[in-house]
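A single protein chain has been removed from this complex, and every other one stays in its place.
Each chain carries a letter (A, B, C and D) given by its place in the written order, and its residues are counted from 1.
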Amino acid sequence: MLLVISFLVYSGLELSPGDAVSHMISPELASTITAEQLDAMREAYGLNQSFLTRYWIWLTSMVQGDMGYSMAGGVAISEIMVKTVPATLELSMVALFFSTILGCSLGVISALKRGSGTDNSLTVAGMAGVSIPEFFFGLVAILLFAIELKWLPVGGRLLPHYETLWDRIPNIVLPSLVLALMMTAGAMRYARSSMLDVLAREFITTARSKGMPEWRVNILHGFRVALTPVVVLIGFRLPLLIGGSTIIEQVYQWPGIGSMFIRSVRASDYPLVMTISLMYVFVVLTASLIIDVLTALIDPRVRLGKE
Amino acid sequence: MKKEILKLRGVKVHFPVQAGVFNRVVGHVLAVDGVDLDIFRGEVLGLAGESGCGKTTLGKAILRLVEPTDGEVKYISLDDNETELTSLEKKDMDPFRKKLQIVFQDPHSSLNPSFTIFGSLQDPLKKFGIKSKEERRKIIGDLLEAVNMRREYMDRYPHEFSGGQRQRIGIVRALCLEPELIVCDEAVSALDVSIQAQVLKLLMQLKKEKNLTYLFITHDLSVTEYLCDRIAVMYLGRIVELCDSEDLYNNTLHPYSEALISAIPVADLDKQTKRIVLEGDVPSPVNPPKGCPFHPRCPKATDICKTEVPTLKKYSTNGNEHYASCHLIDLPEIS
Amino acid sequence: MAKSSLDKKFDQIRKREEEKTFSTKKRSRIVNKFLNNRLAVLGLIIFTIIILASIFAPLLSPYDPMRVDLRSMRQPPSFDHWFGTDSTGRDVFTRVLFGGRVSIFIGLGSAILSAVVGIAVGCYAGYKGGWIDVIALRISEIFMSFPQIILVLLLVSITGQSLFNLMAIFILTGWGGMYRLARARMLSLREEEYVQALRSFGLSTFTICYKHMLPNALSPIMVNITLSTAMFILTEAGLSFLGLGVPLNIPTWGNILNVAQDILILQNYWWMWGPVGIVISVFVLCVNFIGDGLRDSTDPSQQG
Amino acid sequence: MKKLYVVIVAVLAHLMFISSASAQPTNSNQLSDPRVRQALCMAIDMKTIGETLFEDQIIMADSLLPNGPMKSPNLPDYSYNPEKARQLLAEANWDSNRELDMVFYYGDQLTADFMAAIQAYFADVGVKMTYRLLQGDVGAQLNSVPDDGVNGPAAVDYDLGYGARAAIAMQEYYNTFKTGLNPQTPGDPKMDALIEKINSSADPEVLKPAFFEIQEYQMEKVNICPLYYQKLFIYESNKVDRNGGAYGNAQYNYNWGITDWNVSGGTLQTNTGPVEFFEQPWYNLGLWIHNKVVFDRLLVADGALQPVGCSACESYELAADGLSLTFKLKDGLTFHDGNDVTVEDVAWSIRTAMKAPQMHALIGNTVGSIKGADAFKDGSTDDVAGIKYNIADRVITLELTKIDPNILTTFTQFAILPKHLLGDVDPLKFQQSDFWQKPIGSGAFKITEVKMNDFAKFEPFDGYHGGKAGFDIIAYPSYDGDGNLIKNAAAGKMDYGFTKNVADVAALDAMDNMGTKAVDIPYTRMMWIMQYPKP
Partner (left out) sequence: MEDKNNIALSVRDLKTFFYTNNRCNKAVNGVSFDVEKGKTLCIVGESGCGKSVTAATIMQLLPTLSRIEEGEIKFQKDDKIINIEKLEKNGKEMREIRGSDIAMIFQDPMTALNPVYTVGFQISENLKYHTNLNKKEIREKCISLLNDMGIPLPEKRVDEYPHSYSGGMRQRAMIAMAMACNPKILIADEPTTALDVTIQAQIFELMDKLKKENDTAIILITHDMGVVAELADNVAVMYMGNIVEAGTADDVLRRPTHPYTKALLESVPVLGRGKNQDINPIKGSTPDPYNRPIGCQFAPRCNWQTESCDVMPEITQINETHQVRCHKYEQFFEKYK
């Protein structure tokens, strides 16, 4: 699977105009560089070899655990990854955490109060949450909280002298909240419908027939079962989260994998684009694996490997 | 003289069981595990058994709605031509599809909710050469009247009908190509008792009018007894007993049939008998027990039952042929 | 004991029932249910208004969306310019209307086309199974193992920016979801008895799956189309933020909203981004409402 | 018959409007007709655009060359004149169905608005035009030169291009119009001769008439349409006091007296910090903050980039014939790691610059004119004949094969890099060295902390010959023209920087804590016009 994807991405990049060398030359200075110089650079970077050869070289070194070097700066890609991946993970995990908690609880409340004013307003708010373009939302949040009210920083992740975790929290608040709010809406809708689904099931009646208090019926029997599909769906939304973080990273100057990806795509930095794409795929596949494990933990039917 | 319409020889249907990350096949459900059966023209053959015994799968295998894994299904035409159905190409199957039809159990899923009755039914007619729309409408209209429904109903949607009416439309569908054999797959099981009787009567009446043969699949032995000429009892993919319907009740040979009959509650206070309560559940058809598949639950099981698989042998009761597969029958076997 | 609002409603219904004055309008249950969903109806109304306004944009506005009037740049909303003017003096209201044409075309067009592709493949693969299914499944997995925006970015940078390319990319990335949905639906429909009945007549695969089964799979697909319309419109806006969306010479909602990147404009010229921001959000919201309403009304498991 | 008519019209037009340029298309591309090009120039009301879109922050342009002593007083007037434009187009039989394809490479909103304005003005005179932002390999899409430098066809596919040319040396504006070097303009022997002329001397007085002539000739032919001269805007927060330090062309290096600045709070926050690596300083000479503060140069320039004296050198001497230049290095210079700066380092830097591909044209021209450079480049020698040095005396002499009018300017910009750290690097992969993760120079500030992508911290360097600054610098990774500048400035995260975007200026001026200062720079925005036949 990864192999096929890597080949497709590599061929795709081959089709895009220009290569890394031509991107190293800024347009305003481009006319001053001679063709010989460019060819010399191409040779130095091995770009004059045939497409398949380059792919093979890339693939074999990748298999050996050598991610290669970014073309633009010659920095080892593993080093870039070490710097950018934690940033993105930090952002998306915080967002995922908040959105899941918030989304699930609001969704459950909404389902339990089905048809009430609370339910309706939560539904509308949730819908509104997924209907606003996220960069717009992010920018307005910056304007409001960072520039007008000056409560929070405008962006960035690490600052000099900001050593402790506590120092770093203000920086993550805005981007993660914006990202989380966009996610919450989705999680809430899933939680609500899943919960409604479960509440209509017969074992809820069974639980009630045992004379247990409502909270126990709803939470222990209802929510616990509703959780499985919610976890699965949140897992499926993980790619969305990672994708969403790309734009949020841009808005908040968050030095994560997303902004790195955009830069490397623009610079046709093949090795970097390849590695990041594959990493994305890897993350998505890992996520689905984790989801499988999680569902197994939550749902005993899956745990025992039976239907 | 009785003439066969279908001959089943060693029919097996095995479904692969997939599991694990790579969906590897880890075993097979032996849904039907070697069935020999003759169906005679003009008879009603009941196929009875509990859920999971393979009776429905067998019915569908005859029509090749599921592909048999092994074995032969032979169709014998009126002029005694034998055709082996399971080895036919899909398109060569068409002339026989006309002869063999099926009525399903669930009146809710057996009709396409997006089409009117006519819309659902016209495509098969079209396929089998009835080109003009008027003609198709006439055929369907006539059949609707034959099942005591109004001709105009063909332009209504399924949700406008009650369960019993839908089941009758299902019968119309099976009848529209003038088949010779109809497989009734639990055709009345999902109906309320008051409706069930209507449909049963209708089926009997149609059989007489149109000279049909039924393979009547059901779990309800009282219905089988009422309706069928012969009954085959299945257990875990095999036929354990096959005989005239009256003999099954009066001269039961197989202990499973016996238990089954006794377990059926009878709405007659004068006929209450002692229940034979079987222990445990039907074993999984993925790993059927060794020896006689029934032995773990059989109250009469002996050592031989645990090791040797009994075959279907021919006996005679009441002067009729009576087949059963049990080691413990002390009747003389007829060759 | 004071009567709850639910009780009062019950009393009303009962009274109506006993006086036989309940409405007996003959409408399909689905339409009825949809119409009972106030949000969905509201969504449908606003959706229609926005679409009609976009279609009839030239009739609604005396201005040309491309007409530059540098001497009247950045004017606040007035009677002449309902939404004010932008940095080159173009009428924002007109641009929003014309931008809507393109944005809605991209959103709805891509959603419908990707649905067509997804359904065509999904129905067949879902019904027939076999190697076609395996291959289509693998291909869709490849597309779906990328976060969508990442894949779009990658493809945009490969193919270059143009309206056509963008739609093609949206279709390429969007068909997988539809395919899976159609496939899953087909897999469950395949077990329905009417399908088996059709098979027992030996009807062709094409007739069975596209004529008889497809209509029953349409409602979740419709819901999905609305949701992907919303998503594509938002993605288009996101891409123009990254500078990889529709070329700037074509006004789209994303391109118009993009001026908000400039903090100066964001702070001082609200009319240049406010109305279009609201229009995008409201439109997407309406589409979502409609989708939700459709989902509820076509879902037999939920009563209301 | 039709042909005859065309000829007559052409002759008439020739007589009436244009004195020397031939008033008819030279090839199948209608844009090769000078009347069309003139019309396009006259169709754009740059004055209004300047006053509105550009908030009065631009200077009208009448030729490629910026205003100054070299500017010819006799340039033709192509200011806004729609009637004349229409008339010229009519004469040239402009095909009103043709849609011109304008390309540009700036992603900002202002440029997009500018393009929309030009589109509108063109439409007004009956010329259809669409515009698109180039993606991917911009250089190749913009600047590929046709194989046949006279007849084409064009190697790239566009009709008009919006872009800019910045130069320190005035010759740089014209050198690319030589036959076979220009992607849009077909070669012309007269132009070649004029270019030869402006490169023939280092003496401004000698060059002046040559520049007049080439300007006038080019504007007659209108092979580009000058739009405006860009100003550069230096912004500073109220924490910064330059203490008399000069303001100049901040894209390059000049004497700005940073060691004397006062920065309240002791930390100067700025942008243009590194993203993945520090860019080597020979390409974008002064664009990044580290270019300016981490490295030292032999000479120093003033704000207008004229060489004004020594920086790392004790003294220098340019021979009267202009073919030999000698530097003597100051004593006691060290790199930030404590190693001495020697003439060996200078010589190695020059040699490496001959081979390294990403090189500013100014430096490329200078090092290329050193004796033996060609032989060194093609690998036939290991040494450059024209570089002679004595380590002990700290003296280095460069011998040239031809006059380089800008050689002193070059050494105000040419950073001296440490040989002991970079000596083993393949010049072709110069940028790929690990060195650029945390480079070491001999400039006023040393890099002490780098969090790539987040920030880089610079502290004053004790061993700098020009004195020690009293503040640290923190550089964030954002650059000229991105939206983050304004956000960060508004949040008080920006104390110094420069921009060329007038939209930024308006935003910055609106802030209480920020101020901007405009600097005239040689930076011409223009419209390229494709005169080769279509590919």
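As a working rule, a contact is a pair of C-beta atoms (placed from the backbone, for glycine too) under 8 Å apart; a residue touches a chain by one contact, two chains touch by 3 or more.
Just so it is clear, the model here is predicted, and its values are computed rather than measured.
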Which displayed chains the hidden chain touches across the whole complex: A, B, C
Selected residue (touches chain absent from view) among B:Leu125, B:Cys243 or B:Leu260: B:Leu260
Identified contact with the non-displayed chain, of B:Lys90, B:Arg150 or B:Arg275: B:Arg275
Positions on chain C where the hidden chain makes contact: 6-7, 9-10, 13-14, 16-17, 22, 29, 36, 303-304
Residues of chain B in contact with the chain not shown: 50-51, 162-165, 192-198, 200-201, 219, 221-223, 225-227, 245-246, 249, 259-269, 271-272, 275-278, 281-282
Where the missing chain touches chain A, by residue: 114, 201-203, 205-214, 216, 221, 224-225, 228, 298-301, 304, 306-307
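One rule holds for everything that comes next: only the chains that are shown with their structure count from here on.
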Chain A-chain D separation of Cα centroids, rounded to whole Å: 39
Whole-Å gap between the CA centroids of chain A and chain B: 54
Distance between chain centroids, defined by C-alpha means - chain B, chain D (Å): 88
Multi-chain contact sites of chain C, meaning residues that touch two or more partners: 157, 160, 261, 263
Shared-contact residues (touching 2 or more other chains) in chain B: none
Residues of chain A touching chain C in the complex: 1, 4-5, 8-9, 12-13, 15-17, 115, 120, 123-124, 127-128, 130-136, 139-140, 142-143, 147, 196-197, 200, 239-240, 242-244, 246-247, 250-251, 261-262, 265-266, 268, 273, 277, 280-281, 284-285
Touching residues on chain B, where the partner in the complex is chain C: 60, 63, 65, 90-91, 93-94, 97, 100-102, 104-106, 109-115, 120, 123-124, 127-128, 170, 173-174, 177
Residues of chain D defined as touching chain C within the complex: 45, 48-49, 52-53, 107, 109-110, 112-113, 115-117, 119-121, 123, 130-133, 135-136, 483, 486-487, 490, 503, 506-507, 510
